[in-house]
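Take this structure first; my questions come after.
With one protein chain removed, the remaining protein chains of the complex are shown where they sit.
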Amino acid sequence: MDKNIKVKNVIVKTAADFFMPIALIFGLYVILHGHLSPGGGFQGGVIVAAAVVLVYLGYGHETTENVFNENLLKKSETFAAIMYAGFAFLGIFYGANFCRNVLADKMGAAGELFSSGTIFWMNFSVGFKVLTGIGFLSLIFFGLLKEKNNESK
Amino acid sequence: MNNILQFLFYILIFPGFAFCVVAGLLIAGIDRKLVARMQKRIGPPILQPTYDFLKLLGKETIIPRHAARKVYLAAPVVGLLSLVTVSLFIPIFNFSIFDKPVADLIVIIYLLTIPGVALIIGGSASGSPYAGVGISREMVAILSYELPLVIVLLTIGRKVGMALDGNITFSLKAIVDYQAQYGPMIAQWSMIPAAIALLLVIPCKVGSLPFDIAEAEIEICEGPLVEYSGPPLGIFKLNHAIKMFIMTSLFVTLFLSGAGTNFVALNVLIQFALAVVVTFISISVLKAITARLRVEQTFKFYWTYPTALALLSLVLVWLGL
Amino acid sequence: MTNHLPIIAIQVLFLGAFISGLVGYKSNSLRKFVIFLATGTSLVLTLMLFKPVMMEGQIISYWMGNWVPVSDWAIGIGLEVDQLSLFFGLIVTVTVFLGAIYSFKYMSKDNGQDKYYVVFMMLAGSVLGFVFTGDLFNMYVMIEIMTFAAVGLTAFRNHKAESIEAAFKYLVVGSIGSSLILLGTVVMYAQFKTLNLAQITALLNNAQHTPVILFAFALMIGGYAVKAFIVPCHVVAPDAYAAAPSSVSMLFSGIVNKAGIYGMIRLVFVVFASMNLPSMQFLLVFLGTITMFIGVTMALAQSDFKRLLAFHSISQIGYVLTAIGLSTILGLTGGLYHALNHTLFKGLLFLCAGAVLYSTGTTDLNKLGGLAKKMPQTAGLFLVGAFAISGIPPFNGFVSKWLVYQGTFAKSMETNNPGYVFVTIVALIVSVMTLASFIKVTQSVFFGQLPKEFENAEEVPLSMRIPMWILAALCLVAGILPTAVIDYLIKPAVLAIKSAGNYVAVMMGQEYATKIYTEGIAIPKYDYAMAGWNPTSWLILFGVLLIAFALVALTGGFNPRHIVGAENNNAKFDVFFSGEAAEHSHVAGNDLFWGLKHNLKGYFHFMHDVHNGVVNDYALMVVSTTALVMLYLFLLVK
């Protein structure tokens, strides 16, 4: 296993450096434009979370551990879940039913970035949740990988 | 108020506690006498079980060091209570303490399990390894005879239910009424195998030879009862005696009951006399002529012959015979 | 306001999971407070539904996001809480509440508790969401959360190898079950173009039963059979129950397999109400009968406390399935009653097993013994649970089993089919075998002699005993007052099962329903009354007797002066050893019933080979079951 992961391999590192901004920007684009163009929170979130994998591939385990805070990611995911439920609860606060898109008429016209009411916000919270969640999951798996490498050495 | 007094009378005196104790101890005495005579002994006086019981009440109760005290003491009483409750459910000819058909065969099946369970729990609570072996045997015995017993009772339910309104009945009162109208159940030839099966179940239910595997004195020192002494032991002995009466009386009610007479006292006497006859056939004779079976033999026996007999009856009844 | 109650009750549990994950990271007591508040609120909200739904007969329909049906098509997701849903909902919330209280102390010896509670609450919320929903795909989503949460909780004690193994098995088999349900849902959608249960019910009412529908139905029956652990899909259950922490095992038997049962009832009796029921009945009764028999015989052969309970769980689910399979009023009453009772007594028994594990660190029947002296309350509560599950009066198991027997036997009289008599006989024998295996547990855990290493075992803390006491009290109440339980809980639920038309009318509107049910919506009749046996009067009898004999005992019947404790060092208090010196000798549970096993050794060897622990075989069993159900439906259902 450890043969395949050469931490100081320049090509991998450069490629990671190159693709990371693209992944971040593109992922965020997909999340934010979920209601306008193909894609959405789930897809965009996974693309953003690819950044974690890229950091790991390019810089190895220690850097990944230093850069990302596992607990923070987990907490953010929980927070995003609460956020989603909160937007769903907005319906009840506004006197309609759960999950009601109460903000649809209060935000811009169809086609604008800030339009479509809670759809935008729910999309955003799902995207946030997925990116933190998948990132967290990747970190756990890298942790396992490290243990395994240590054992085999 | 009157009602409550009447109920108290039922519970404490007539079909309930006092009657059960007297009848049970008498039947136990008669059984011992009969067995003795069959073995060419003189045998103890008929009141001997009564004397034994009274004597045990005066003895000291020893609670073993390993025993779970409360359960150890409560078990015999619970067994006795459930037996007395069963006696309230069994009608004696046309006499039943419930006006409506309250009594129920399934209730009886379960209530009759409780004395066995009480014996098991009590023995288990005494902490003795002999008791441990004994309760395992007792449980296997329960497992063995329950199958034929259940089939017999369902057969009777089906038979009576079909005759009455084409629907299921589990009511003992309905069964007695049926027999008052059509004559004793045993007269119907399709029920004879079931009757034989129930006769075979009785000795195991009361724990007499050749099926007294749980209390085998010679092998495991009376199994669950090994640690018991004084009044709790007395109550267990009493339970044993009452169980003999209840089971035979149940047999009489299920199979030998007829129109009866108009006098309750006479009916009771007839019931008791019939119960003695059933005791003689199913308990005393077997006790006198057989030796103890092993536990797996008992299990095999009950899941083959009595079960086959009971199933035969069920099939015959199902075919409308 | 009433309309919002179900969704809030569901979301409170989920939010409880998230908030406890956020704030309870460091503080133990804060986390417990959040959990207590969330489960308690959910329980209260569900109880608030009791009056309008159960007593006034309202059915609550709730369209998510106000997406009400447009031109007779249900475009949104609807919650529909009818009496059946609320019946199971109450079971869920009560179980979760008690389980949470129990966990507070029980889990205190484990690390990573924050993660435990998060997953615990997700499980709770998903099952509540499952029983309240009125949408086919939403049922799948919730069952998916439930499966994952159950797998996570099974493996929670990850320092034990068997936990991980059990979780792996559960993951594989559970995922197959979920996939079957998903595939069934997809096929249903392809046929009907809608996912709303009420609308599918209505469309099915007038539709031919095309192969597509039968295919979907078979897949979903297979899937829910896995969720309810019905033989032969039960094979992962014992491992999972035994490896999970006891508070979770309680949830497994109390709500997880109830979810499977609920799904079956909802599909067979409401959604597919127009199907040819007698042929379905045979399938369900057949599955139920083999489930209860195999469950209990396997339990007899176990030597681990929790595994034994797990097999009993399977066996009792067999009772439930058999009874509801009869599909008579009596049968459904018995089935639902037994489902309720199973939650109560099996929860109690699992909590007792947990208490034993907490005090002694093992559940091996061969190592334990004599704990009744050290843990008298747990022993007493265990006896209550054991008697209840064995159907000893006056506890609740007796009532429901009685209904099952009566139901099966009445069915045999009705249809003149001797097969149902056979079912009655099996049910009665299974009941005795249940008793037998609990005798074994009683003997080898609580009575007998105390091994040296458990000299220091102590009674469990109060917060663990409170849920046990509550469950024991509920067991007794449900046994003493069956008429009240039937009137207020079971009867509305049974009527709800029988009135599919009403279900449609509430959700899709009266107009739509009259269009579909042109002959009018049939109003079912509840023609069963607890006649023939009046347990209250019986209990009074028992009580009077008890008092009478207590008096006898007090006035010298037992002569208390003669009852000497074993405190003094007198040899006469030693256990009898044929005159030899006393030594530790405890008859443990491993081979207590060898007389039985010896005679049935062929059967036991076969069962041993079937439960071989190979996941491939288990997966094959699930797939084969689905295939057989499919074959059955295609060949025999008209």
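Labels A, B and C are assigned to the chains in the order they are written; within every chain, residues are numbered from 1.
Everything that follows uses one rule, which is that a residue touches a chain if its C-beta (ideal position, glycine included) is under 8 Å from a C-beta of that chain, and two chains touch if they have at least 3 such contacts.
Basically, contacts and distances are computed from a predicted model.
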For the chain that's not shown, choose its UniProt protein name out of "NADH-quinone oxidoreductase subunit M", "Sodium:proton antiporter", "Class III extradiol dioxygenase family protein" or "Dihydroxyacetone kinase subunit L". "Sodium:proton antiporter"
In the intact complex, which of the depicted chains does the undisplayed chain touch? A, C
Checked against the full complex, the residue among C:Val94, C:Val173, C:Val187 or C:Val575 that touches the missing chain is C:Val187
Touch with the missing chain holds, among A:Ile25, A:Val67 or A:Ile140, for A:Ile140
Looking at the whole complex, which of C:Phe33, C:Phe137 or C:Tyr526 touches the chain that is not displayed? C:Phe137
The missing chain sits against chain A at residues 34-38, 40, 74, 77-78, 81, 84-85, 88, 98-99, 101, 104-105, 107-111, 115-119, 122-123, 126, 129-130, 133, 136-137, 140, 143-144
State which residues belonging to chain C touch the missing partner chain. 14, 21, 64-65, 67, 70-71, 73-77, 110-112, 115-116, 118-119, 122, 125-126, 129, 135, 137-138, 141-142, 144-145, 148-149, 151-153, 155-159, 164, 167, 187, 190-195, 210-212, 215, 218, 617, 620, 623-624, 626-628, 630-631, 634
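Everything that follows uses one rule, which is that only the chains that are shown with their structure count from here on.
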Starting at chain A, figure out the least number of steps needed to reach chain B through touching chains. 2
Chain A and chain B: spacing of chain centres that average the CA atoms, whole Å: 73
If you average the CA atoms of chain A and of chain C, how far apart do the two points sit, in angstrom? 39
Chain C touches at least 2 other chains through residues none
Hey, what residues on chain B touch two or more of the other chains? none
Using the touch rule from the top, collect the residues of chain B that touch chain C in their complex. 7-8, 11-12, 17, 57-71, 73, 77, 80-81, 84-85, 88, 100-102, 104, 106-107, 109-111, 113-114, 117, 120-121, 124-133, 135-137, 139-140, 142-143, 146-147, 150-151, 154, 157-158, 161-162, 166-168, 170-171, 221, 226-227, 230-232, 294-296, 298-300, 303, 314-315, 318
Can you tell me which positions in chain C touch chain B when the two form their complex? 370, 372-373, 376, 379, 383, 391-393, 398, 402, 405-406, 409-410, 412-413, 418, 421, 424-425, 428-429, 432-433, 435-436, 439-440, 442-443, 446-450, 532-534, 537-538, 541-542, 544-546, 548-549, 553, 557-559, 562-566, 572-576, 578, 585-587, 592-596, 598-599
Within the complex, which stretch of chain C touches chain A? 3-4, 7-8, 11, 14-15, 18-19, 21-22, 25, 62-66, 77, 118
